[in-house]
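Apart from one protein chain that is not included, each protein chain of the complex appears where it belongs.
Chain IDs A and B follow the sequence of writing; residue 1 opens each chain.
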Amino acid sequence: MKLLDEDRLLPTEERPRRLARALYEQVRDLPIISPHGHTDPRWYAEDAAFPDPAQLIVTPDHYVFRMLVSQGISMTDLGVPRADGGPVETDGRKIWKLFAQNYHLFRGTPSRLWLDHSFQEVFGIDRRLNAETADWYYDHIADCLSKPEYRPRALFKRFNIEAIATTEAATDDLRWHKMIRDSGWDGRVVTAYRPDNVVDPEMAGFAENIMLMGEQTGFDTATWGGYLDAHRARRAFFKEYGATSSDHGHASARTENLPQDEAAALFQKALRGACTPAEADAFRGQMLTEMARMSIEDGLVLQIHPGSRRNHSGEVMAKFGRDKGFDIPGRTDYVTALKPMLDAVGMRPDLTVILFTLDETSYSRELAPLAGAYPSLRIGPAWWFYDSPEGMRRYREAVTETAGFYNTVGFNDDTRAFCSIPARHDVARRVDCAYLANLVASGSLAEDEAGELAHDLAYGLAKSAYRL
Amino acid sequence: MKLLDEDRLLPTEERPRRLARALYEQVRDLPIISPHGHTDPRWYAEDAAFPDPAQLIVTPDHYVFRMLVSQGISMTDLGVPRADGGPVETDGRKIWKLFAQNYHLFRGTPSRLWLDHSFQEVFGIDRRLNAETADWYYDHIADCLSKPEYRPRALFKRFNIEAIATTEAATDDLRWHKMIRDSGWDGRVVTAYRPDNVVDPEMAGFAENIMLMGEQTGFDTATWGGYLDAHRARRAFFKEYGATSSDHGHASARTENLPQDEAAALFQKALRGACTPAEADAFRGQMLTEMARMSIEDGLVLQIHPGSRRNHSGEVMAKFGRDKGFDIPGRTDYVTALKPMLDAVGMRPDLTVILFTLDETSYSRELAPLAGAYPSLRIGPAWWFYDSPEGMRRYREAVTETAGFYNTVGFNDDTRAFCSIPARHDVARRVDCAYLANLVASGSLAEDEAGELAHDLAYGLAKSAYRL
Partner (left out) sequence: MKLLDEDRLLPTEERPRRLARALYEQVRDLPIISPHGHTDPRWYAEDAAFPDPAQLIVTPDHYVFRMLVSQGISMTDLGVPRADGGPVETDGRKIWKLFAQNYHLFRGTPSRLWLDHSFQEVFGIDRRLNAETADWYYDHIADCLSKPEYRPRALFKRFNIEAIATTEAATDDLRWHKMIRDSGWDGRVVTAYRPDNVVDPEMAGFAENIMLMGEQTGFDTATWGGYLDAHRARRAFFKEYGATSSDHGHASARTENLPQDEAAALFQKALRGACTPAEADAFRGQMLTEMARMSIEDGLVLQIHPGSRRNHSGEVMAKFGRDKGFDIPGRTDYVTALKPMLDAVGMRPDLTVILFTLDETSYSRELAPLAGAYPSLRIGPAWWFYDSPEGMRRYREAVTETAGFYNTVGFNDDTRAFCSIPARHDVARRVDCAYLANLVASGSLAEDEAGELAHDLAYGLAKSAYRL
């Protein structure tokens, strides 16, 4: 028995399916460009064996455990570490069984597609996960993980990853990236510059982080000018480790373009911890425009990921901390929010700003009209909750007619779950080929054009947009 | 001639249609669970014959008459009662003819599906309604209604209703429910606790209703504590008549979790009629959290139905009163609005809160992420304007990938139109089977899983979510 249908996610009608299959055959084995993600660089640096199946697949992946939690299973029973270091389940087999017994909850979700893909393609499994097969699964995967061919670098090669970006805080020492480089291994793992902890006055440790940036760079970060220079220096340092992009996860897409003396005064207030929430928001907005200006100088691609109301549950945040599946999207405005930055630098063809969204209503109403006009703007792929077959289909249908294909940037997996990387890219390639095949079948696109586009969407656009 | 296509609403492609038909065959005859609706308990209590066809099908159903009104037909010509008791059309045949002449207006709407289903399946009609057949229709339906097998209880059995909930105000004496119980009839008709008239300071009669609650329960409802106790007592009274849920139709989803002394002070202000609109809104929000706490105590399922701007037309409200098809949806936020309640009780697995929406943009952006994380939350079905084939399809496509199937609760018909109940459940079963069949056909779900899900969506989930 196969866990996966060979033609999954392709159109179900005969002619479009045939067209889609032909397109997919051309792109299924292309190398993976993964320009935005959250895998741990330490994996590639140390190349140690992954721990047990539950620690690999269940406990660290908030896509997986939040669904179990949503049906009343406790995080402690799933081994999710507590903020206070208190006891949680550590028996991998027990966690795995709980997961297996509830595997039906994932029916119809992309997690199910990714998991089954990992099970079949990475671990060679041919039976469905459930209460009965839980132990067999656990033993089988544990056995695999003990073998050298399941070490991170071996999987990296087997997954055919041409380049992968991790994401590090602006003050990170990039030690794992250094270790990778020093090791002489030829896998291309690059970093990305994520300065949230030094541009958001409301983040714990803001002032301390900025002082650290001063020490790291030799600039006087107690001054606005020195602070900006320190950013420049850190960006250059990140570029040494392959960075081609910066990444900004603010709650909104707000930008500002204040006179420099006002920006400097706001910075001083932020350093003193004296900003009102509105001023903190203005400062974050100002920094997006400053980052865009630096991008014109140094060529880093600017990624803006707004819209998540982080750590929505006060109880979960207090007990388990950040990134526990309780980041909930909200309405996000781009048109008013981005205007200050766009008026400053939006018409520059030498700048690339990639916009992501968790508010699908913005695709056709805001993002496609903006990216279909401003030369600096591109639209990021269907992301996070929309990294899914329907999410991707709606994305293409909403975006293409106004912005075309060439104002999009290919696929990002954005994942912490290493084994899901090939699965996620495979889903994206299938869904894009299905979309293109339907355009051909309905007489809206020629077959030769669809072939070119399939290649661009699977590989070329990510590579060129991210300058990888 | 058949009014209904045997395979209506199933996929049109051959293989998915075959799959969908097989799924549908398994669920088409399952009993109906109708856990949320507005049929009149008096019907089941008295079991009197329904009045004439127009009084049964046109005049009381705002889905039907608002469409006629939207094309310039006056409410008085349709027999809709005036608020001032002034004259309106009373000749059922004249009203019916007006309806029949304009039956083309319903093309493409779910009302058309429901009406044709009633005509064919309930009344055995085999010709299309139009100006020519109007009289024949009127005579035929009137003739049926005079027969015992068209009395409410007989239809209840014929419709294969296992359980139906009506909705009563908190201060209702539940006389009809008592009469049903006393009659010894075995049809399961339960009530639901709808306290809008005692939790909304802006409702006419708010203070009087609260005094009445005091009389009904023996608690001193002039105090905050006595008021809450009176709610507890009324909820217990409703539970005696089968209630398993409460129902809350506020304009927004706002919740609050004020300190009890502040809540008590706000209650006093509300009782005095001294609340500002903002304070009234805060009080309603506080009461949702109080109701959630009581739900943990007594097990009632909490239903939140926000988003309708009720009685939008001042003119219609003045001339004809409430519920005349002029309740218009608006944008509705859940993420910020529900946070106070969720911080208080959202992680409780022994609480069930069912969220409905009239703002489809919230499905994938807010409701699915929330219900896909919080154990207390479930997503209600596509509702009201979205109780329709496309509405249901969009619902499944937007919700499933993030929240799965098991954070949804099956179908609610929410109707005042008795004869439309089997039609509405049939539409939901068909659309869900079509959705599942398409997942199978595209390799995203196994056939055995689809079979289990079809049963759960048609029957099991409504029963378990509503504890019926």
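By definition in this document, a residue touches a chain if its C-beta (ideal position, glycine included) is under 8 Å from a C-beta of that chain, and two chains touch if they have at least 3 such contacts.
Owing to the predicted nature of the structure, the values given are computational and were not obtained by experimental measurement.
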{"item": "Contacting the left-out chain in the complete assembly, out of A:F267, A:Y374, A:F411 or A:Y459", "value": "A:Y374"}
{"item": "Of A:H38, A:K94 or A:K339, the one touching the omitted chain in the full complex", "value": "A:K339"}
{"item": "Of A:N102, A:T133, A:S183 or A:T361, the residue in touch with the unshown chain", "value": "A:T361"}
{"item": "Missing-chain contacts mapped onto subunit A", "value": "13, 15-16, 331, 333, 335-336, 339, 342-343, 346-347, 349, 361, 364-366, 368-375, 377, 397-398, 400-407, 438-439, 441-446, 449, 452-453"}
{"item": "Sites on subunit B contacted by the missing partner chain, in the whole complex", "value": "4-13, 66-67, 69-72, 104-110, 112-113, 128, 309, 312-316, 325-331, 358-361, 385-386, 388-391, 394"}
